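Note that this complex is displayed minus one protein chain, with the remaining chains in position.
What follows is subunit A.
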Amino acid sequence: MAKATDLHVRIHQTKGIRIEAAFSCRAGEFLAVVGPSGGGKTTLLRMIAGLAKPESGEIRCGNDVWFDDKKHLNVSPQARHIGFVPQHFGLFPKLSALGNIIAALDHLPKAERMPRALAMLEKVNLHGLTDRLPSELSGGQKQRVALARALAREPRALLLDEPFSAVDRETRERLYLELARLKSELNIPVIMVTHDLNEALLLADSMLLISQGQMLQHGAPQQVFARPRTEAVARQMGLRNIFDAHVVAQDEQKGVTWLKFGEKLIASDSLPEVAIGQRVRWVIPNQGIRFNSIASGRLCRSFNILNIRIDNLLTLGESVRLEATVLGGKERLNAEIPLHLARKLALCPGMETEVALKSEELHLLEMIKA
């Protein structure tokens, strides 16, 4: 196996798809680059692989510089020794599964290629399908061949472009498990591009959120989800309960910031740098909204209670999506609760009720200066 090294990327691109990114991925780290389609994720990955040339910046794997515009250096994809799994797998259609893997082993002596390719197919549970052409393989099998081919080269980094987008749901679930297992065995930087937040939350050690080529936030997936830095990040993470408030006070001893939300006073268990009287935006994820605690008397903080009127209820499988108006204001609250709970609380449109917001989940967003 090649020496384990970290990957450092700094890219600046203004023409065509605009990309502004600077991040590192450690050896053994699984980094998910998440963002909407057409946001420059694939271009970023192709630049790391050497398949596209950035305008400026630096791409480095350990001490080996792969791209440096100042030194006019741009190492070819062949010489970067990268494992790359394209979105549609990029299997060579005229070569068998085994042939596809052998094609990636030109760097080995001829005698070693076949045993290595067979071992790789065995590793991805495809040992019985060696002679099949890609057109004779299912989506999941193609994906495994592509992964085996990428890993057969003992790459210095593994790049996965939307690896689960071209397979059905059942196959995807199985592949999640296989990739999670494989991940623990790899001691190289792994970068996966995806538009699916769940995939990042399931598999990645860290997450890089990008939109229109701009890096929005980089951190552990749970951290980014729970503590989005800006409103743009919060919206991209699918958080819909984002509101205005004014800072009333900050209690440094208890680590609480008090906010005036409409006529209500609410608390956030955080101490961001804000001024008293300042207008702020705050967000609460779904798990921070409690319905049953009121009935059972287990409120997180009795002062974070909102009176709401339910406008709409939509049952989606085993959960209910709820839209409500905060009484005394115009703000709309969205929540998703389990169906059994909605039934237990007899929630129905037009009903007025109370919800509690968990102060530890109530997060203040950074205000971007215009």
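Definition applied: contacts are C-beta pairs under 8 Å (C-beta built on N, C-alpha and C of every residue); 3 or more make two chains touch, one makes a residue touch a chain; residues count from 1.
Throughout what follows, contacts and distances are computed from a predicted model.
Q: Mind telling me which option in "Molybdenum transport system permease", "Electron transfer flavoprotein subunit alpha", "Cytochrome c biogenesis protein" or "Iron-sulfur cluster assembly protein SufD" is what UniProt lists for the chain we can't see?
A: "Molybdenum transport system permease"
Q: Can you tell me which of A:Gly35, A:Pro54 or A:Pro86 touches the chain that was removed from the display?
A: Of all options in A:Gly35, A:Pro54 or A:Pro86, contact with the hidden chain holds for A:Pro86.
Q: Would you indicate which residue among A:Gly28, A:Gly62 or A:Pro77 is in contact with the undisplayed chain?
A: Spelled out, the listed residue whose C-beta touches the missing chain is A:Pro77.
Q: With respect to the chain omitted from the figure, which of A:Lys94, A:Arg174, A:Arg279 or A:Lys344 is a touching residue?
A: A:Lys94
Q: In the complete complex, which positions of subunit A touch the hidden chain?
A: Listed in rising order, the touching residues are 46, 49-51, 76-78, 80-95, 103-104, 106-107, 134-135, 146, 149-150, 153, 166.
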